[in-house]
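As you look at this complex, bear in mind that one protein chain is not there, while each of the others sits in place.
Note that the chains take the letters A, B, C, D and E in the order they are written out, and that residue 1 is the start of every chain.
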Amino acid sequence: MKKISKKTLSKVWFRWMCGNLSSMSFQWLASFGFSDSMVPAIKELYGDNKDEQIAALQRHAAFYNTEPQLGCIINGVVCGLEEERANGADIDDEVINGIKIGLMGPLAGIGDAMVPGMLVPLLLSIAIGLSNGGNVLGPIFYIITYMASVTIGTYYLFFKGYQLGTKSIDLIVGEAAQRIREAFNLLGAIVVGGVGASYVAVNTALQISTGNEEAPVIINNVLNGIFPKLLSLVVVLFCWWLMSKKKVSALKVMGILVVIAIVGVSIGFF
Amino acid sequence: MKKISKKTLSKVWFRWMCGNLSSMSFQWLASFGFSDSMVPAIKELYGDNKDEQIAALQRHAAFYNTEPQLGCIINGVVCGLEEERANGADIDDEVINGIKIGLMGPLAGIGDAMVPGMLVPLLLSIAIGLSNGGNVLGPIFYIITYMASVTIGTYYLFFKGYQLGTKSIDLIVGEAAQRIREAFNLLGAIVVGGVGASYVAVNTALQISTGNEEAPVIINNVLNGIFPKLLSLVVVLFCWWLMSKKKVSALKVMGILVVIAIVGVSIGFF
Amino acid sequence: MKKISKKTLSKVWFRWMCGNLSSMSFQWLASFGFSDSMVPAIKELYGDNKDEQIAALQRHAAFYNTEPQLGCIINGVVCGLEEERANGADIDDEVINGIKIGLMGPLAGIGDAMVPGMLVPLLLSIAIGLSNGGNVLGPIFYIITYMASVTIGTYYLFFKGYQLGTKSIDLIVGEAAQRIREAFNLLGAIVVGGVGASYVAVNTALQISTGNEEAPVIINNVLNGIFPKLLSLVVVLFCWWLMSKKKVSALKVMGILVVIAIVGVSIGFF
Amino acid sequence: MEIGVFQAILIGVLSYLGSLSCPWLLGLTGGWYTISRPLISGFLIGLVLGDVTTGIIVGVAVQVVFIALVTPGGQMPQDLNSAAYIGVTLGILMVKRGGTVESAVSVATAVGAIGTIFHNFMMFTNTFWNAAATQAIKKGNYKGLFLNHWVLPQIVQACYRIIPTFVVLYLGQSYAGDIIAMFPVDSFIMRALTALGGMLPAVGVAILLKQVTKKDIDIIRFLLGFALVAALGMNMITLAIIGAYFAYNHFVYTAQSIPAVAAGGMGDDLEEEL
Amino acid sequence: MEIGVFQAILIGVLSYLGSLSCPWLLGLTGGWYTISRPLISGFLIGLVLGDVTTGIIVGVAVQVVFIALVTPGGQMPQDLNSAAYIGVTLGILMVKRGGTVESAVSVATAVGAIGTIFHNFMMFTNTFWNAAATQAIKKGNYKGLFLNHWVLPQIVQACYRIIPTFVVLYLGQSYAGDIIAMFPVDSFIMRALTALGGMLPAVGVAILLKQVTKKDIDIIRFLLGFALVAALGMNMITLAIIGAYFAYNHFVYTAQSIPAVAAGGMGDDLEEEL
Partner (left out) sequence: MEIGVFQAILIGVLSYLGSLSCPWLLGLTGGWYTISRPLISGFLIGLVLGDVTTGIIVGVAVQVVFIALVTPGGQMPQDLNSAAYIGVTLGILMVKRGGTVESAVSVATAVGAIGTIFHNFMMFTNTFWNAAATQAIKKGNYKGLFLNHWVLPQIVQACYRIIPTFVVLYLGQSYAGDIIAMFPVDSFIMRALTALGGMLPAVGVAILLKQVTKKDIDIIRFLLGFALVAALGMNMITLAIIGAYFAYNHFVYTAQSIPAVAAGGMGDDLEEEL
């Protein structure tokens, strides 16, 4: 019975965490990050068999991309599978690759929504509050809480994945897992709403002069009277609509915003 | 294959929107509004056959009532059915009448809850805010937003109904539709709660004199300390209880409120 | 057909309400409270048969404990069962005891969560507000509202239980009942959260001196900036963790808090 | 402020155009639900009388009383139309002559109660035209239907609205000052009317509440909305968003055991269809 | 302020009437859950001593510490009764002699901790009467049951409450001033007791929290309530309404695959029954 030692597993985790995107390109993204991170495990499991080593390396050099931090759990799962395989279980390349491909997509989506979408803005919003007047507490708070939670969290997830091994397939693709993903999406949507309301800031300089010179109608106040931060909301929904309905890329959307900024200032809207 | 032209359909929509309650009485309400609105469609479908025309007119002169604006979708559905019928489908008077009767009830309830119950107070509450100090923005805001949303919305609903035709039966009476109705009721109940809290204003003038002449106990403050706007809430729930448990009519409830106002002022409660 | 008279039932209710814990000990708690409360009913049902009386008394002197107020419904149910039994129904000691034991647990849990957990703090929180500056309104409000709601409520529950009799088993142990219990737990958890936020008050006196003598960093403000009442929340969760994960008794937890208070003041934390 | 003949007629015509059954402004959409709202009528009357600001101020105050008015099956607990035109115009007059806005509201409230007579009378007389229309339909007589649905009922309805409005406003305007004098703000009747005005919206709210609740326990939803606004001061749009979120949840979470996917599919269909 | 013999006895009697097992005020309904609440005891003691205002002020402050006290299965983490009578009375004395309300709370907290001895002692002695009651029941001896359930345990309990209260208050009152003098507000012990007082409600809250959560993740509900109050300053009734709305939702949305209508029916039944 072969078993990957805890020390080797820790090495795999660390190697992945550091090198996941080290040689990233649009064509390969985290592919070599993944195969390289498997090196310690591969050497331990197939130490006596160079051919098996090469086969394993190649197996893990297929296209791969996910959110590297949350995605840590896949690396754990794959270590578990490799171990079973090395012990003779009937797990061929197809299966392992299938699992990697099946999991990397959902975890990229959820991961991006959870890490840069929720955890980062949440901690930053607190840190910004603490930074008031240039206080160093803010950055220190962020560095400590972010680093600690992600380091501990990914380490935990990696080992959880390893323990689950093949069981993970049900658990991550099954019905309950889908509900969990949906639940996280729901949470993500709510928090993103809060981020939008907190940090998008669109205001108009428009005024309608009434008879009374002193008291023109300030359109910005009117709009906020209808609903607070209405213009900011409109801009977010506009960007969303462009991207999800008109399939405009994020970069082009930024271009459009540049145009809007320029035109808006020209016509006195901003 | 007979087909009602888009122009004729628009005419039906417009004729219904204008004339729905034009000759309303408790006995007939929107009956003639409905049959009259069908005239252009009837002429187009049965143009060569006076008997069929008369039959169609009579078919649509049965008792009819619903919330005229949201109810627009029924008119669309009926146009769809008439078209199918004119093309020989097996749709007799019973069916058409059954659909009208089956839909008009739910749509009257939901419609009243949505239009005068939600949309109108919502837009008015914003408009009232904008009207501060007699500002014309308020009325203008209301006129534009109400007219635009209802005109566009009913036009859309009418044509949606027309496209659905017989399929509408499942869709409006089926399980999912019931859940949608329930969902709208839920939304209505919450918004109505907000309307009640915003605009019912019952306060008592009662005071309990303590030893200290200067600081009598002001009952109104005590009650609001227990729960804000408690008296207003009590009055709403009292009216609701009268109407839904004691089957008192709205008019009688108003009479009771008149009595309460008079007695209340007499005994120094108000 | 024997029937317990309404007057006798009222007596049972009253006798239970007064004497439930009159002779409480950890070993017996409400046991004698229960059997003693049954005396009027037993006399009425088995008036002619001393042996049956003794059997009934003994039947109800088994270990018993529940939240005495909400638990009133069980007394009603048991009266209903005794009546059926006296009329010859096939209800033996096992059944009656089984029902009592089956119900007393859930109702103790829910009862403690609802009465001292929700109703009392809710009314007290209002009363505390009304007591501002030593105003007698507060205590009077509490006395009246608490006494009235519990007296009426328990009386109602008792008679409801009596009417249900054996039907109660389904109703209190069935699927819908479990959902109701869950719903009450949910409500309880939310309200307890509010109680915690309102009345736990943990603050730290820690300061970090910066270069600027005048403006040290006040840690309490920093923590509240992260999340309002963060320290209070931490203390509650710490107590909860001790009790539910480490199985520490409430008394020992209080001992730990005493130690924390002393150490905290020593090291300048408080 | 004086109301001229022409102005009084104009207000009467506006009143007619805003009545529930009037078809000319896209039916009740532009009529009843738009220009019969006291906020809008205040604005329009202000335009007619040349003081928009006062018009809107009085309109807002009266609007609040009738904010939740609903007329299920044509039943009218208060005649919003006469409150909006006769009532608000009288109110404006009173305010211009030194009365308070509160007293203006009281008068509008009283007028609204009396006005129900006109509505109910119309509902009664229309049965005659209805009978004639039934006959016309039987014979396929389109002209007859047109006459008895679009023309005759409207002529009568126009009289019901324009004449009383004109009479009350043009002839009654001299008494407006007297009303103010007769019922000072802290008179019994004014205080009673003010108290009534505060309670009146409760009727509309209760009618709606009855309509949107099936079981008694559903009023917890009403209480939720009430509490969020009363205790947190939430504005109505925020409340509507929260409500919409909960409504969507309700739709999703009550999906029954009916084969999950199928049900989901149906819901999706409906969502896309409607 | 001086406490007379009669006053001290009266407070002792109130203390007895408010003890957990005392039956005379509709059992724990009027006793433990009403007059043993420090807010109420403060009021009553105030009446006895002739200074209701001070009584209530001290009562409120002590009440807060014990707001969430719960005694599952007769276990008493703090003896509320002695805190409410001995503690609050001492507190009132201290305040009248120049002490702060905070120091009064500290003393009440300390008394509450010590008082658990009386409760536990009663729970112990009652086992004797319980044994006798068991015998009485076996013989169908109603009188014996009555004596050993209603009379004897109560006589003992009365002693446990009245005597210590009298002794501490009547004989101890002369030391109240000394306590204030001995432990100034910023003394170590006072600061520790104050810190303790702020943390104590956490115990009751945690006991309840444990009771209402089945799974760890359920504490998200607790967090919800905490956040709404801590961050939005929501009052308790508003929170209870929101909570009730969510509770109702929970009931509705967890209806299982069990034939929909049947389940609904059952729920409805229950709703109507309970």
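Here is the rule we use: contacts are C-beta pairs under 8 Å (C-beta built on N, C-alpha and C of every residue); 3 or more make two chains touch, one makes a residue touch a chain.
Remember, it's a predicted structure, so these values are computed and weren't measured experimentally.
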{"item": "Omitted-chain contact residue, chosen from A:Ala41, A:Ala86, A:Ile99 or A:Met118", "value": "A:Met118"}
{"item": "For subunit E, the residues touching the chain missing from this view", "value": "215, 217, 220-221, 223-224, 227-228, 231-232, 246, 249-250, 253-254, 256-257"}
{"item": "Subunit D, residues in touch with the chain not shown (by the definition above)", "value": "232, 234-235, 237-238, 241-242, 244-245, 248-249, 252-253, 256-260, 268, 271"}
{"item": "For subunit A, the residues touching the chain missing from this view", "value": "17-29, 31-33, 35-36, 39, 50, 53-54, 57-58, 61, 65, 68-69, 108-109, 112-113, 115-118, 120-122, 124-128, 131, 133-136, 138-139, 142-143, 146-147, 150-151, 154, 160, 164, 171, 174-177, 179-180, 182-203, 227-229, 232-233, 235-240, 242-244, 249-251, 253-254, 257-258, 260-262, 264-266, 270"}
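Rule of thumb we're sticking to: only the chains that are shown with their structure count from here on.
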{"item": "Cα-centroid distance, subunit A relative to subunit B, in whole angstrom", "value": "46"}
{"item": "Separation of subunit A from subunit D, taking each centre as the mean of its C-alpha atoms, in whole Å", "value": "52"}
{"item": "Multi-chain contact residues (two or more partners), subunit C", "value": "126, 135"}
{"item": "Per-residue multi-chain contacts in subunit E, two or more chains", "value": "234-235, 237-238, 242, 244, 248, 256"}
